[in-house]
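For this depiction, one protein chain was excluded, whereas all remaining protein chains were kept in their positions.
Labels A and B are assigned to the chains in the order they are written; within every chain, residues are numbered from 1.
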Amino acid sequence: MEQKSLIKKITGSREALLFCILIALGVVVTILNPTFFSPTNIAQIFRNNAIIMIMAVGMFCVMLTAGIDISITSTLAFSGMSIGMLQKHDIVQSTLLMFLIAMGIGCIAGFLNGLIISKGKVAPIICTMGFMYIWRGMAYVVGNSSWASGEDVSQFAKFGKDGTAGPYIILIVVYGLFFVLMKWTKFGRKIYAVGSNAEAARVSGINVDNVLISAYTIMGLMAGLAGALSVSIYASAQPNMQYGKEMDVIAACVIGGVSMSGGRGTIVGTFLGALILAIVAKALPLVNVPSIAQNTVKGVIILVVVIVNVVSQRMIDKQNLERREM
Amino acid sequence: MAGKSGRSIKAEQEVSFKKLILSWEGALFILIILLNIFNASISPSYTVTNILREMPKYLAEILMMFPMAYILVLGDIDISVGSIVCLCATMTCFISNAGAPAIVTYIGCLAVGLICGMVNGAVATRFPELPSMIITLGTQIIYRGIAEISLGSGGSVSFNDTKKIMPLSKKIGPVPVVLFVVIIAAVIFTVVLAKCTFGRELYAIGSNKLSAFYAGVEVQKCRFIAYSLLGLMAGACGLFLTAYMYGANTTTGQGFEMEVIAMCVFGGIATTGGKGNLIGAIIAGAIIVLLRIALGQINLNSQLILVIIGAMLIIAVLIPGIQANLKARRKLKQAR
Partner (left out) sequence: MSDSEYILELKDITKIFPGVKALNRVQFQLKRGEIHALMGENGAGKSTFIKVITGVHAAEEGHMYLEGEEVHFKGPKDASKAGIAAVYQHPTTYPTLSVAENIFMGHEIIKNGMIQWKEMNRQADELLSKLHANFKSTDEMGALSVAQQQMTEIAKALSTNAKIVILDEPTASLTANESEELYRIVEKLRDDGVSVIFISHRFEDMYRLASRVTVFRDSQYIGTYDVDKITNADLIKAMVGREITDMFPKPDVKIGEEIFKIEGLSRTGFFKNVSLSVHAGEIVGMTGLVGAGRTEVMEAVCGITKPDEGKVFLNGKQLKIKKPSDAMKEGIILLPENRSTQGLILTWGLGRNVTLPIQKKLAKGFFNDIKKENELARDFLEEVDKGAVSIFDPASSLSGGNQQKVVVAKALAQDNMKVIILDEPTKGVDVGAKAEIYAIMGELAKKGYAIIMISSEMPEILGMSDTIYVMCNGRITGCLNREEASQEHILSLSMEHSDKKKEAAQ
């Protein structure tokens, strides 16, 4: 039998490859600017990107089913604005209740997406585009052309204030929970199965519609959670918050090796993908690249990663062909 | 007439009025008439003159709808157009401010758009394995990123000499120039899609890429042309936008890609490819523009319009499924 070399193992596993890139990135940046590798900096990276990272978990579930959800930041804005307004008008002040309300709103939004996509046979991008407009509009409507300032949400903002453990705990819990859920439980594997071959899943007795609805509901739940967290971390609720950031979330998943055609990807990869984007954003100013170039670099990374993937797959195919004896 | 088998196969298409009305385009046409009646009843200032005056700010986007329809018919998608508009608008200002004459400014803007579109097309055709969504997600971020870098920390730029750009926001009689351009583009793009061999090839690719390739259709060439056209029209959109805004900033054109795609889908073009036509999309575009004008006139919270457009979109895409469901049920009953 052929022996698998270490290099092959690394290139064979997306997560290992991403991890190596991550290490290399960290080393290079630290050499260029030793201040990078400090506990405060690392903590900052996680805190600033907690929202993207949490939504990436939901996007991962949705993309596994070969779907996509571009309504998430609108859901985030709507749920965030809703709890912001509840605080502004002093209706609710309990932090836990805030989180539950935001997550509840997210769940409903996600459930609606899932319902229309599965039962109505609507293309995911179109359905979620519709809700992208609806929830963003609703975020403005609930605010009635106003927004919640730091003063309005001061109590709630304590949870996500710089230096508190709240956001980190949420990150760890979410990723831990989904790592187990997606790899070790029947529920998680059903999501994989539906994304890999929905027809086969139907024939083998999996209720595909229910799986789709649950995936989008998870996405909505994460968007709602991210909405509450966003209000807490940034100590304000504005109707245009996180506008356009859904693309960053998708980008994190894509870099993490989640396939847009479904059935392929892992929670670890998603995490590493989000982390790489986060580190690049943090590192650029430290290595004297103006932060204004951040987006360009991000876009180039996305393209390079996906193209390198295709090219390496082509090379593997070609090598396999050359090995065939005739 | 009859062939060897002594029996003839039908080769004439029947045109029935009922079918025409029941088609998606027919339904949209009825909807737009109802909409005008509704608009006129809620807004006293809903007159032709007022509509023509308020229209231009919504029209530039429509220019991108035509080639976007091509891309969707191909089964592809391009979410980078909003960023191309931003980059083109930015470059227009820079070219103009550098002292170039008007015509060079115009051509420069269109060229930037065309190049962006060609880059999209080149990557998409060179790596057909990649979903177009991912490619244009990457270029979306890059194009706006380049605009951000060139705009610098201020994040915006305006014309030193607005005279050069003035002709674009002028009117010929009561009709704005941009409307003329939109109408010309609408006619050309619609005829090419419906009546020309290139249009047929687009449908073939969108319906079944592999079969089209085996039948001799040059799939990648067609895709490249469609992406390039979209880039060019995004350039045109950027040009007209600067003419009305007298400048550009980092958020110019943000979200346009989704608005344009929404118009196409509302017009009956499926994102899965091979379905729909531009007549539907044009009526749909008109519906959205007129609705915005009317709701703007009665001072409705401008953000509520988003909710209405979103809801319309979802209802529109749900209808075909419901129709098919009812049809299947009826047939099942008949079979019993």
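Keep this in mind: a contact is a pair of C-beta atoms (placed from the backbone, for glycine too) under 8 Å apart; a residue touches a chain by one contact, two chains touch by 3 or more.
Everything numeric here is computed off the predicted structure, so don't read it as measured data.
Here is the thing to keep in mind: the chain we left out touches A, B in the whole complex. Which of A:Pro39, A:Gly163 or A:Gly205 touches the hidden chain is settled by the complete complex: it is A:Gly205. Counting the whole complex, the residues of subunit B in touch with the unshown chain are 2-5, 7-13, 192, 195-198, 200, 204, 207-208, 210-218, 274, 327-329, 331-332, 334-336.
Residue-level contact of subunit A with the missing chain is found at 180, 183-186, 189, 192-193, 195-197, 199-206, 259, 262-264, 318, 320-326.
The criterion applied here is as follows: only the chains that are shown with their structure count from here on.
Between subunit A and subunit B the centroid-to-centroid distance comes to 29 Å (mean Cα coordinates, whole Å). Those residues of subunit A lying in contact with subunit B across their complex are 68, 70, 116, 120-123, 125-127, 129-134, 136-141, 145, 239, 243-244, 247, 250-251, 254, 260-261, 290, 292-300, 302-303, 306-307, 310, 313.
Note for the complex: subunit B touches subunit A at residues 77, 79, 123, 127, 129-131, 133-135, 137-146, 148-149, 152-153, 254-255, 258, 261-262, 265, 270-272, 301, 303-311, 313-314, 317-318, 321-322.
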